[in-house]
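Written out below as structure tokens is the structure these notes cover.
The complex is shown incomplete by one protein chain, all other protein chains being positioned as in the whole.
Presenting chain A:
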Amino acid sequence: MLVLPAFFDEANKLRRLTVEVMRRLADAGIATVLPDLPGCNESRQPLQAQTLDHWRQAARAAADHFEASHVLTVRAGALVAPPEMAGWNYAPVGGRQVLRSMLRARTIAAREAGIEETIGTLEEQGRSEGIELAGWTLGAAMFRALEEAAPAAETAQAKIAQDALEGGGLWLRAEPGESAAQADGIAAAVAGALGAA
């Protein structure tokens, strides 16, 4: 099973949960692989040169390379999953919401530092020349694509909603956290469906 991670700041907050779900799936006899998105973590590609389409191609190439039969996406990972692949989208989110949280964090931090920045002017900068948000340098093409990107309406993947799990989404927290109950819930949804198939 191919696992596609959350994007940017959310990836940090959900890293532990993602890995805990993979451990539980391994215990259930399901092999998973979590590639780094190009430009992230140990990838040698520059992040600012990435586009959403390139990430989609990379996700498909990874699925082919590992001969994955299913895909599990976390948050915005749903935006780059091959739509015809069977699998699951955990708490899928559009690119606009991911950008908005990072834009807002930057404007609040700027205000604390005595600099006036607005989300509107930062958005214009992001669209025209790219922008650094929360430490991630996004190219203009990536920024514009994220603004438009929403999880596909027609996909072979089933949604695992946060409501179905115990507690709130860990991506909301200011610090990375973990939840054994949520990892149990996601792994059970996946393993249960595969067992029944």
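Just so it is clear, a residue touches a chain if its C-beta (ideal position, glycine included) is under 8 Å from a C-beta of that chain, and two chains touch if they have at least 3 such contacts; residues count from 1.
As a working rule, contacts and distances are computed from a predicted model.
S.K.: Which of the following is the UniProt-recorded protein name of the chain this complex doesn't show: "Acyl carrier protein", "Cell shape-determining protein MreC", "Branched-chain amino acid ABC transporter permease" or "Cytochrome oxidase maturation protein Cbb3"?
M.R.: "Acyl carrier protein"
S.K.: Using the touch definition from the top, which of A:Arg16, A:Arg100 or A:Arg127 touches the missing chain?
M.R.: Considering the complete complex, A:Arg100 is the one touching the chain left out.
S.K.: From the listed residues A:Pro151, A:Gly169 or A:Gly185, report the one that touches the chain absent from this view.
M.R.: Of the listed residues, the one touching the omitted chain is A:Gly169.
S.K.: Of the residues A:Ile108, A:Ala150, A:Ala164 or A:Ala180, which one touches the chain left out of the display?
M.R.: A:Ile108
S.K.: Kindly note down the residues of chain A that lie in touch with the hidden chain.
M.R.: Interface residues of chain A facing the absent chain: 97, 100-102, 104-105, 107-109, 112, 118-120, 167-169, 172-174, 177.
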